[in-house]
Each structure stands twice: as C-alpha cells, then as structure tokens.
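Here is the structure we will look at.
A protein chain is absent from this complex, but the other protein chains hold their places.
Showing chain A:
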C-alpha cells in the first residue's frame, strides 16, 4: 500500500512501529506512518483509537515507549514541543491556544512578538499589525480588522487565525487536531478552502485528525484509519470511498462484539 516508488527522498516524516504504553494501557500498538512534502494526510478513527496520542508523539509532547521517528530521513528523539517546533513541526490544538481578550495581531505573534531594539524591548505593535495583515491577505483569510480581540470572531475565523499563526512560524509540518470540529457547513468550507490554499503553496505538509469521513476524503491526499491503537486501513483518498471506510469500521465493531464470528 505504501508504495513510495517515485520520490523516497521527498518524505518529511516517518514513524516506525510506534508503541505507547501508559501503565497497563497500550494506546498505540506498533503504528507506522509517513508523510511526504506537500501532502495532506487525514487520520480517521473513533475516540480512544490513539489518534491524539500519535499526535502528541509527533509534536514532541510525549516520547513513545518504543519505535522510531524520522524527520527528513534522520532518526530523531524529540525532547520537547519546542524541539519539535525548531524542526518545523507545528500543531494547532482544538482549544486553539488563542488568548480571547487579546487582538488578532497580538495572538498572531504571541510569544514571538516583534519588539523595538533597545533595553526595554517595547512591543512594536505597528510592525505586528502590518505583518499580520500581510499574512492573512497572503493566505486569503479575511477579518474586518486585525485589532479585533479574537473573542469577537466566529469559530471558523478563530480556527483560521490559529492556522495562520502556525504557518507564520515557518512550519513545514502542520498538525491539525479536529480543525472542523463543531463548525457549520459554511464555516467548515472556509477552513477547507484555507487548507487547500496552504497545500497549493507546496511547502507545507499537513496531518489532520478528523471525524468526518466525507470531509476528510475531500481534503486529504491519503487517509489512515486507526482503531484500538493500530492502523487498520490506509489508502489514497481517491482510491477509497465513504461506504468502503464505513464497511471496514462496521466489520471491526462486529468482531469486537462477537469475536467468534470474525
């Protein structure tokens, strides 16, 4: 299935046989994954399938019990989130990590603020405002004013700001945790457009954790189905369909309830 015959060297992330144990609980039982430059990988699965754990390992939040991670073909042990970030891996969490009372441009530069030279390192709001406007224009996100506090934005706009912030930090790999969760169709459409525009720029690879099969097949180049800590299915999005994915999941449920007949 993973017949990367054409461009082996275009691979940006590879994970081999990742095992993650929390005491007696095994959250991941030997998961392998690869992501190519400019590719969008959608990871599907139920709650507890191990998607978030896998995500935390790739962002350096947790170290795996077993297994090896490769970035640009080099074996790496991620020491921390900052370490992963320094290698160009950025994550947009579901809570978006936005400070509600602060303006869009302050959020965009949160903890990476532009400051004036000098001993007091005062905030250069003018530069941050201008850069934010440029960046949002560049990726096609429209807000009335970058001075607005993010609490006054809609869910979709907030998600867009969080994604834009991750992109702004020179991310090469973007991890999106349920980017379309709790969003109406129109809002979801905005984010899907944004993700596709980012992909079109070519420099960014994206891993998305998703729930909705149809949306995932629409955006992703490749999909991975995770069940009970293992990858049970993997294919190019164009080569599979929602009914096929549903059938695989149904089969799994049946075998869980009635192991003898499986």
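Operating definition for what follows: a residue touches a chain if its C-beta (ideal position, glycine included) is under 8 Å from a C-beta of that chain, and two chains touch if they have at least 3 such contacts; residues count from 1.
Rule of thumb we're sticking to: contacts and distances are computed from a predicted model.
Engineer: Tell me the UniProt protein name of the chain this structure doesn't show, selecting from "NADH-quinone oxidoreductase subunit D", "Response regulator", "ABC transporter permease" or "Sigma-70 family RNA polymerase sigma factor".
Structural biologist: Listed in its UniProt record, the absent chain's protein name reads "ABC transporter permease".
Engineer: I'm checking contacts with the chain that's been left out. Which of A:21, A:131 or A:152 qualifies?
Structural biologist: The missing chain is touched by A:152.
Engineer: Please identify, in ascending order, the residues of chain A that touch the omitted chain?
Structural biologist: Contacting residues on chain A, toward the hidden partner: 81-82, 85, 93, 95-103, 106, 110-111, 113, 115, 120-123, 142-145, 147-149, 152-154, 157, 190.
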